[in-house]
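Removed: one protein chain of the complex. Kept in place: all other protein chains.
As written, the chains take the letters A and B, and residue 1 is the first residue of each chain.
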Amino acid sequence: MTGSEFFFALDLFGTLIFAITGAFRAVKHELDILGVLVLSVFTGVGGGILRDVILGAYPPAVFTNEIYFFLCIGGGLLVFFTASHIARWWNLVKIFDAVGLGVFAALGALKGYEYGLGPIGVIMMGTMTAVGGGVIRDILVSEIPAVLATDFYATAAALGALALWACQVAGLDSGVSMIVAAALTIVLRLLAMKFQVHLPRARKFTAPLKKRR
Amino acid sequence: MTGSEFFFALDLFGTLIFAITGAFRAVKHELDILGVLVLSVFTGVGGGILRDVILGAYPPAVFTNEIYFFLCIGGGLLVFFTASHIARWWNLVKIFDAVGLGVFAALGALKGYEYGLGPIGVIMMGTMTAVGGGVIRDILVSEIPAVLATDFYATAAALGALALWACQVAGLDSGVSMIVAAALTIVLRLLAMKFQVHLPRARKFTAPLKKRR
Partner (left out) sequence: MTGSEFFFALDLFGTLIFAITGAFRAVKHELDILGVLVLSVFTGVGGGILRDVILGAYPPAVFTNEIYFFLCIGGGLLVFFTASHIARWWNLVKIFDAVGLGVFAALGALKGYEYGLGPIGVIMMGTMTAVGGGVIRDILVSEIPAVLATDFYATAAALGALALWACQVAGLDSGVSMIVAAALTIVLRLLAMKFQVHLPRARKFTAPLKKRR
């Protein structure tokens, strides 16, 4: 198995896990089976589509290999029929989800770098690839995206993407950069889960303040 | 009237009907006249714009012929000033809406096929063209998109798009494929309305389950 095959396998794995989390959200909202599949697909591949649409990479990568879609649909059907069983393995799903987060962040950041973006652009592409599917999922069920309010999640992806940019600028091989970036994101995310790390939250203030736009 | 003129007329008709449904949603939320027009326009042409942005078809088709926009604005103004009258014809609007659904699904699927997508991609493009405007409308008024939770609606579009793909792969003329796809979608949607067909919904389960991402 070559390096790029290894990353391709991880990419497929992350897609499946993300699709499963999307399907669970659909189950929580009691959507019908189509809704479950739509949330599976967009959570699984939505981040990559968003990235490619913003970069102008046509057609978006997932359309060139339909195995991504079949994985999402498979994951969605699995959850639709066996949600209560999978739920017992939720801690495992969350660990796998951290792997997907790291792989997607590294892949998205590298693509942004290859398209000539600067450091902030690379961070945005990495983070968007990693959490964009989840944000679309949350918007579709009319929730405030979890990544904006809780947990150390998107931040892990952003730091991984930043690491990729630094590795590339330092002249490292892109395979090495990917491993560094993905590993950093995964480790940060798992540590944050274990130690319940949260970012500081904005405090509401009580100064008299008119309705604002 | 040639075949493509016929489809162009149906496309305009579908755009107008979709715009009317968008305007009604705006009225329900008591938006101002600008909000009514924005929902009219995005419900009418949003699905097509979304499809073209994902396919990388620039500029999106509706920008090349502004009659689409004028129809949306006309439909929006009509609803703004006469909503209570049009509401009496709601059953007719729903039947016309099924026609729009079928035409948009067929057009979107054909465009996806022409851009070289596989079967899932073609289904996504057809369905997105058909229901994307409605999804944007629902997101803008902060509702969970109706197509994810209720009715046999997007599914009819998806099956029509699949039929188009099958017809094209079988070597049929694209005009014939379009008619088959649109007719299938329309008939399925009308039958589902008449017999109140619903897809199975996900059941919430009560297994102990921690907050999940």
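To be clear about the criterion, a residue touches a chain if its C-beta (ideal position, glycine included) is under 8 Å from a C-beta of that chain, and two chains touch if they have at least 3 such contacts.
All values derive from a computational prediction rather than experimental measurement.
Chemist: Touch as defined at the start, partner being the missing chain; which of B:L12, B:V141, B:A183 or B:V197 qualifies?
Modeler: The missing chain is touched by B:V141.
Chemist: Check each of A:A154, A:C167 or A:A182 against the chain that is not shown and name the one that touches it.
Modeler: Answering carefully, the residue with contact to the hidden chain is A:A154.
Chemist: Given that one chain is not shown, which residue among A:L12, A:I33, A:I54 or A:V93 touches it?
Modeler: A:I54
Chemist: Even though one chain is hidden, which residues of chain A still touch it in the full complex?
Modeler: 53-56, 115-121, 124, 135, 139, 142-145, 147-150, 154-155, 158, 198-205, 207, 209-210, 212-213
Chemist: Extract the touching residues of chain B with respect to the undisplayed chain.
Modeler: Those residues of chain B that touch the unshown chain are 21, 24, 26-36, 38-39, 41, 49, 53, 56, 58-60, 63, 66, 69-70, 73, 80, 83-84, 87-88, 90, 93-94, 97, 134, 139-142, 146, 151, 153.
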